[in-house]
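Here the complex is missing one protein chain, while the rest keep their positions.
After this line comes subunit A, so read on.
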Amino acid sequence: MAQGRLLGVLTIDRAIVDAILAHARRDHPDEACGVVAGPVGSDTPVRHIPMQNAARSMTFYEFDSMEYLKVWREMDDRDEEAVVIYHSHTATEAYPSRSDASIAGWPEAHYLLVSTRDPAVEEIRSFRIVDGAVTEEPVRIVDATVDPHAVQTYMFGQSPATVDYECSGR
């Protein structure tokens, strides 16, 4: 495996994170899902596309087959790819389940998980999932509307109880 490429970081705009969290809270207690598209090869998520959970379940999600085809074709036409694929867990931590890991079919995507179990807490974590193997990566949230250089790094450790906030100070 190309571990060097996989041990990355997800850099994502605050406004997109807020939109994903709002989608997840709106669909709670069902799981929510969607993608954030970006230019091919850019590793930059720019276009948030909330999608339907065809399973409409509190414990399972699945892209609607026809919406999936439509969204992927649209990305193709725009020279975009799915930089981020996200879904929510509504009663458990934001960590890929066994089924998440075994089904994951886009090794180049950042799998973003949010948990809505606590309405007062923002729980966001990002992973690469390749051949069923899960590797966590830090999430770097950029507030582009204020100052592109004022960057906060949210580094989530492997232990769900440990959350380190780092300010780059740049």
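The definition used in the following text is that a residue touches a chain if its C-beta (ideal position, glycine included) is under 8 Å from a C-beta of that chain, and two chains touch if they have at least 3 such contacts; residues count from 1.
Here is the rule we go by: contacts and distances are computed from a predicted model.
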item	value
Complex member absent from the view - protein name from UniProt, among "NADH-quinone oxidoreductase subunit J", "MoaD family protein", "Membrane protein" or "Branched-chain amino acid ABC transporter permease LivH"	"MoaD family protein"
Residue of A:His23, A:His48 or A:His87 touching the missing chain in the full complex	A:His87
Which of A:Asp13, A:Glu31 or A:Glu123 contacts the chain that the document leaves out	A:Glu31
Missing-partner contacts on subunit A, residue numbers	31, 33, 55, 57-63, 65-66, 68-69, 72, 85, 87, 89-92, 96-108, 132
